[in-house]
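As you look at this complex, bear in mind that one protein chain is not there, while each of the others sits in place.
Showing subunit A:
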Amino acid sequence: MFGIVRHLNRRNHASASNARSLTDAWTRALGTLCVVEGSGAGELDAAAKATMVCAQKHLPKPIWAVVASRSGAGGEDLAKSVAGLEGVEKVVVAETEGGFLAEPLSAVLHSLVGKQDPSHVVTGSSTFGKNLAPRLAALLDCAPVTDVTEVVDEKTFVRPIYAGNALSTVKFVGSGPVVMTVRATAFGSEKLESSGEAEIEQLGEEEKALMGSNLSEWVGEEKTESERPLLDAARVVISGGRALKSEENFKMLEELADQLGGAVGASRAAVDAGMCPNDMQVGQTGKVVAPELYVAIGISGAVQHLAGMKDSKTIVAINKDAEAPIFKIADYGLVGDLFTVLPELSAKLEALGYEKK
């Protein structure tokens, strides 16, 4: 209550001393600019879906979308999918030859925000969104709100702090648009409504010119190839830790994941020991997942790891150490040696009809 009174006072004070911010606040149109990254398949990935769900269910309409896509990588298809969503008024395709560099893309978005004057700009809390959104917010001289897990009202949001050990409710009291990133695990499970048919445009000449920033240059990439579902969108995640001991043994997890149609994750200890690549890491510094079933195998359950998976619907822990912290949050714990438990589990699942691949 006091917070609100203080906030109003500050607003009154600010409007008396700063006429420009008052004008901004009053003339800003209602509407949300969504930025989605084209993953290449022409479909909405987890981050893009969460972005669109958040805009559709919780933020002011109409929705304008910018689809960031690589030339020839399905950007048009993705734009069509987005254009078919309810509430979407316009879709702009921003194409690039290499990867998405924050320097030119934030400049392009800054220009589009200037023309469209949205009250909100939203993108996913992926590495793409995290790299981009704060830069765009800075160009607009407003504070970004990152990693939002709940929209309370148009200016009030919940975001986790301290590796998810506390939830902070924050109110944006700045005068620019609210530039925010949203967690896929918090919004991705809701359904998108389709019924629209928005127009799809290419970037205008002015914005096209901005795509050619000379501050940075995309050199190349090394993607982790996998036929499994993406870690942050998988229904089932099988994760391994230090106790797996080797890269070879990690294959056991891959087999189990394939049997259940899931993805494979890892603790930082497993990544640091070279058992699997970095992008498989689940935790505060890696990916945040919330699948229906999370199986933690040989993972002790350090606070940084829990930050990345504790919102999973059902958590299973398999660990030799009955005192491991993971058992405190697991719905089902099995104390035992993973090297005997896993083959048995695999056989039992096969008996239930989950075929080995």
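The rule is simple: a contact is a pair of C-beta atoms (placed from the backbone, for glycine too) under 8 Å apart; a residue touches a chain by one contact, two chains touch by 3 or more; residues count from 1.
By our rule, contacts and distances are computed from a predicted model.
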item	value
Choices "Electron transfer flavoprotein subunit beta", "Cytoplasmic tRNA 2-thiolation protein 2", "Trafficking protein particle complex subunit" or "NADH-ubiquinone oxidoreductase chain 3" - which one is the UniProt name of the chain not shown	"Electron transfer flavoprotein subunit beta"
Residue, one of A:Lys61, A:Lys115 or A:Lys171, that touches the chain absent here	A:Lys171
Candidates A:Arg70, A:Arg268 or A:His305 - the one touching the absent chain	A:Arg268
Residue ranges of subunit A at the interface with the undisplayed chain	3, 6-7, 10, 99, 101-103, 106, 126-128, 130-139, 142-147, 156, 159-174, 214-224, 230, 232, 236, 268, 272, 277-279, 284-285, 287, 292-293, 303-304, 310, 313-316, 322, 327-335, 341, 344-345, 348-349, 352, 354
